[in-house]
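For reference, the structure is listed below as structure tokens.
One protein chain omitted, others in place.
So, subunit A:
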Amino acid sequence: MFKSGTPLTSLAITAGGLIGFFVLMIGLVGVNAVLLQTLDGLSKGSAYAMIALGLTLIFGTLGVVNFAHGALFMIGAFCAVTLSKFLTLSKEVVDESKTDFLGNPLKVNVPYVNDLFGEATGATIIDWAVPLSLLFAIPVMILVGIVMERGLIKHFYKRPHADQILVTFGLAIVLQEIIKFYYGANPIPTPAPSAFSGSLDFGALIGMDPNLIIYPYWRIIYFVFAALIIGAVFAFLQFTTFGMVVRAGMADRETVQLLGINIDRRFTLMFGLAAAVAGLAGVMYTPINSPNYHMGMDFLVLSFVVVVVGGMGSLPGAVLAGFLLGILESFASMREILDVLPGINQIIIYLVAIIILLTRPRGLMGKKGVMEE
């Protein structure tokens, strides 16, 4: 059992283990398969990492365990659904040039955007609905986050963690039922722009034979997007005065308050930021899996596991654990592995979480004294 250790030693252990793991896997299944699975794992882990980052941000600043974070992810996804529905709002026009099978003039639906911007631009706008939703989702999510914090979570700082879990769990149920009422229970397909619908021949790109490593464009974009967002959050915390004050508040809230800084207001904004990160993760996720009302809950359980593995309260830990578990999961779903250990892909994340929690209670990069017992 590891007794203690700084985040650096654990990082070294993780890196060493990872290199060993990759060498072993390359020996077992070959370079191509390893590259493909790593790519897959990184894109799977992107969603975990972004949600876990938001969870940790909320926990680190406000000390609240937010079970409604999955619901925020889901609301983000439904921002994309709403915008694409809004853009395709249309009126019925009789097209004289075409006829239906009875010989009557055909009625076609013409979206209002076509009237505004012309047909070609209108079609492009509708095609790009998901990326456009990012702009729409940011203010919505920040607003939702701030309302949530001021309206409900504020009153739970002094209550036990169990109460926080319970009330946010209740909130998650309410939020997803509201979405279910307005959008129905079925998944709503929300495709990516047609420019990104194909697959990228990744192997050819790095000088290997073509058709060896092929991966969908959108998933690669998802990973790049996640990397950008995560980078932006870290840069914001690291290089702005606002971020510096927030970090100081996370380290010692009272002293910051004594210096005459209204830290509560900044923490509220951080809640909004965390909600926005979860929401953006949800927006970009819609082309990968059609959103339905309980997608947030499905992600929430895994994201909590990710946070705990990364170390409660550690932002880099959450991101690292998100990507690591994503990679592990995709390696575990390989045929070669499943032949030896059937069903391992279903349980690998939980298994890792249990092992980490028992051997290294603080998680990969957890700080001392954060939520220990």
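FYI, a contact is a pair of C-beta atoms (placed from the backbone, for glycine too) under 8 Å apart; a residue touches a chain by one contact, two chains touch by 3 or more; residues count from 1.
Here is the rule we use: contacts and distances are computed from a predicted model.
The listed options are "Probable glycine dehydrogenase (decarboxylating) subunit 1", "Dihydroorotase", "Electron transfer flavoprotein-ubiquinone oxidoreductase" or "Leucine/isoleucine/valine transporter permease subunit", and the UniProt record of the chain not shown names that protein "Leucine/isoleucine/valine transporter permease subunit".
The chain not shown here is touched by just one of A:Ile213, A:Met334 or A:Ala353, and that residue is A:Ala353. The chain that is not drawn here is touched, among residues A:Met50, A:Val113, A:Leu171 or A:Met295, by A:Leu171.
Interface with the hidden chain, as seen from subunit A, comprises residues 65, 152, 155, 161-163, 165-167, 169-171, 173-174, 177-178, 180-181, 297, 301, 304-305, 308, 312, 342-343, 346-347, 350-351, 353-354, 357-358, 361, 371, 373.
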